[in-house]
Structure formats: structure tokens, C-alpha cells
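Mind looking over this structure? Questions follow.
Yeah, one chain of the complex is gone here, protein chain that is, but the others are all in their spots.
Our next item is subunit A:
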């Protein structure tokens, strides 16, 4: 089965830490200026047709694809084609990158200074660099980094420049253009700008997709974009967006290129620059508009220590190999290739599966620092715990994570208590260790109101949660099995699977769970639990061993905040949501409901306050038909099916077992 191969267990031997090289090391020992001005002669795509950034625009405007849509639009609008062409040109002017080496050199110089101030090290897997170099030579390449920080794409170009690799063109959100000067600087370092939404705008879509495809086909430069579409504020991977992935795979489907290499890249930060910023955003403090002055104010962060960064260039994935046996390219034989049309169902599901697979590769290759394990322990002890116990638990968790194949960067030579101490020191803004006891940092001593105190606390919790989230993907599948074991009717394999399936379904917007891979996920979860001796297989039953108790309770504890958060959302809908609630009103309303609950009932489910969780829960409820969108006039309101919502709430609370799905596929 093709999908099985996609999600195969990675070989832990691949991830030797020794393979990483600190690129700042050399920067600390030699001249940045010389580095910025050094000879740059990257290996290019062998089939490249050399062309300038400005000629690209002409090629795009004159392409059959764009001309076809221009004519179509001009007929629909009753405008002359010239006017529509002008419009297309304007779109292109707004979008196009103007990559030039001098800007890159400028960034190479300034970023060297900045990175040295901010980070202890920037570690890059050299083998990945070699693989990438080969891939760039062979086929058009698409770089797919994870997105946790604004500096991701600067970091990418910086690393590629350092290794003398072809500089990418990068799809960036239009909001950057709002920043004077900086937007243009980014443009000159290879960024091209796309609108966040352009729903039905045919012309925009045609110009944009043709622009990207032209650069890909001509081998102009590697194309870089973020599969997740936006920065993940929670440090969990986001459900992938398919638009750009569709675009870059299309030239292969249509035979315009022999193959396309997709390179998943994982950038992991020991300490994310935006950590508390994200938490505030999730709590509803609006995101500050990108502005140059804002950036300048952020200068003070230069005096902080942000630990180290790992950049892991994953194995390039050949679209051709993936498509083998799944895509029938001859479906494009009978219609001119420039006529836009909806891709077939097989193609859509292929692109979707590929996107999930790539995000999972990104997750798997994230280098995990000891701190994320500490954060995971802390998140289950929000009242704090003894340093000694914390260390013990962290070491225990390290063993478990190792057994589950986590990509851990744990300094083996250093004693555990030193490792924990230095992690705590690095994150002094989040945790404090006083009198041998470690707890999350409290807010200011004299809060104006209980709500404010709550928010202050929640900022700390959500920040800490974002580090735990980095390690979630390692534990996710066994943790879902662990919860399923608790809630299932019996310990029979198929009962557990039903519960698992139910949970997996509920959380499929929350976590990266590949559609259609529930059996594999269940098997993977069970396999890992069996492997670490937490459960045993007795005929048709999954039995928890004595040794397994703490493991399972820790694992289900990890998902507890999500279970609770979803229950809060359900309760909101069953108890408080008013008729005619619009989507826009939903987030503030559910937030204030959660605030009330926490204050009145002393709950600790701070994560229910996170807009990310709230949105995911909403999507889940809609998907499960517990909610329905009703279009009335120009508003979309949410119609609640109270029974269904209550049923979900009760199931998540473990009060009722999950209904058996009609078709258990075991």
C-alpha cells in the first residue's frame, strides 16, 4: 500500500547528532564582511533557462495560461483585454520578487551580527545540504520549511548562502509589504508577495500560479513556501494548506518537468523569539501590525539569549516516485494544458496525502532540546514541583521519548541536573526555581482584576505549552491509544480501536493526523506502547501492564488539556451559545465563557482560552455535524445541534464510551 510507505517509521540511525555543523562557529572566528562579499557560485539546475527577474514578468504575461484567463475575464467583465492585461501587470508588479545578490550580501552581513548576538549556535545537518545540492542540480526544487518564527525565511536564505547553494524565491504574505523599506528589502532578497485570500479572483490565481510555475519550470530558483501557510503560534504543526503545493506539482502532472523535488525542512528553536507574543495573540490581544518601527523596537531582544537553532534539511521527496501508480498523467492529454481546470479527485487526494506526509517529515525531523521535555512535565504540574522530582521525571521522559524515536538533542556528557538547570536558566522568563521548587512565573503581584490575573497566568501557561507542543507528535499516537484504553467499554482490541477512532476524528484539526491513515496510526500507537512494555497483547485484549501505568497516565495527561478544552467549547455551545451566533462573535464569546468557568470552578484548563484550540474545536464540531453553518443575508451563523454537542462532551469526558463506528476497519 502506497500510503503505508509514506508513513513508515523513520530509521533513528539516520539522525546522528554529529552530523550537525554550527555555522555560527566560523562567523565568530572570521570576518563577517569578507563572508558577505565572498565569491558566490552556487550549483544550478541543469535544465535551467537563464533569465532575469524582469523577463519573468514578460514570460508570465505572454503565457498561454494567463492570456487565456485574460480573454475569459475580459469577456465576462465586458472590458477590453488590454485593460485586463493592465490589471494582470499590476498584480504581477505587486507580487514579483527582485532577487539580487547585493541585498543578500547585506543580509549576510547584518544577520551574521544579529544571529551571533541572539543565538548560541545555528546547527545545520551537512548531509542534508549535500543531498539538497544534488537535488537542485537534478530537478526543480521546492523548499518546505516549518514555520515557527518570522526569521524562518531569513534563516533559510542565510543558510543557503552560507553553503553556496542556489538562493530561493519565497512566497510571503502581503502583510509584509505594509512595512516600509523592509518589504522592499525582502523583495530584493527573493520574497514574492501573495494576498492572503483571493477566493474567486480568477485573474489573480492565474497570474500567481503561472508566476510560480514559470520560475519552477525554468529552474529560475528553488521555490520556497510554508506548507502550514502561516506561523504556528502554538509550535504544533498546522494542517497543511494545499494551494501552493498544487501549483508546484502541476508542472509534473502536465509533463512540463521530468520531476520535482520536495524538500521538507525543520527549523527548531530552543527558544522562540516570539514566545509570549504568540501567547498574547492566542489570548486575543491583537497581533501588532507589521511595521518597521515595531521591528526596531524589537531590538531589545538582541540582548537576550535564545539558545540554539537546528535546521534539518530532510530527504528530498520525488513527486514522480510518489505519483507512481497513483496519478495517471495521461488525463491531461485531451485538453490543452493552459486551460485551467479542477484537478481530479485522485489528484486532490494525492496532493493532500503528500502535504500531510511532508508535514509529518517536518515534525519528525524537529530537533528536540531537553527543555521541551521539562515543559511537558511542567504542564502536568501547573502548581509546580520539586526540582529533584522534575529532573527525575524529565530523565524518565527522555527515556520514553527515545524509545518512541524522538529526535532528541540531549547533551550526554553533562549530568542531568546540570542539563535541567541550564534549560531553566535559558527560560528564566517563563519559569522560576526558588527554594528547590520549580513553577511557572506568576504575573505582576497586584493585578487590576481577577480576569487580568488569569490572563497573566495564561500567558505563562500557553508559552510553556508551546514547548510541550513541540514534542507532542512523538507521543500523540500512543497517547490517543492511552486515552482510548481509559474510555473504551472493554479492553478488547476493536473496542479500543473504536474509541481511538473517535478521538482521532475529534482531534484531526488539532494534530497532524493523515486522512485515511487511522489503522496505521492505531497500529503505530499500539506498537510503541508494546515496545516500551506499557501494554500487552493477550489474544483480543490490550492489557495495561504494571509498568505501563505511569506511562499511560502521563500520556493521557498530555492530552488532558485538549480534552478539557474541547469539553469547555462543547459546554459553551450546549449551555450558552445564543441563537444567531456568528462566526466572528464565536471566539470572544467562548473565551469569556471559559474565563468565567475557570474563575468560578477553579478549573486549570487555561488552554481552553487559546483561540487556536477554539478554532480547531469549532472545525471539529462542524465536521462532526454537531454544528451547522447557516447563511442568512450576508452573515453566517452557527446552528447548534445540542444533543450532538452534549454527546461529544460526554464522550470526551469519559462519561459514555464512543459509539462503535459502523465500519471498524480492524
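In this text, contacts are C-beta pairs under 8 Å (C-beta built on N, C-alpha and C of every residue); 3 or more make two chains touch, one makes a residue touch a chain; residues count from 1.
Keep this in mind: contacts and distances are computed from a predicted model.
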Margin query: Given that one chain of this complex has been left out, which of "Actin-related protein 4", "UBC core domain-containing protein", "Alkylglycerone-phosphate synthase" or "Os09g0123100 protein" is its protein name according to UniProt?
Written below: "Alkylglycerone-phosphate synthase"
Item checked: Among A:71, A:333, A:348 or A:578, residue touching the chain not depicted -> A:333
Check: Which is it among A:178, A:255 or A:415 that touches the chain not included here?
Finding: A:255
Next item on the list: Could you list which residues of subunit A touch the chain missing from the display?
Entry: 47, 254-256, 258, 328-330, 332-333, 336-337
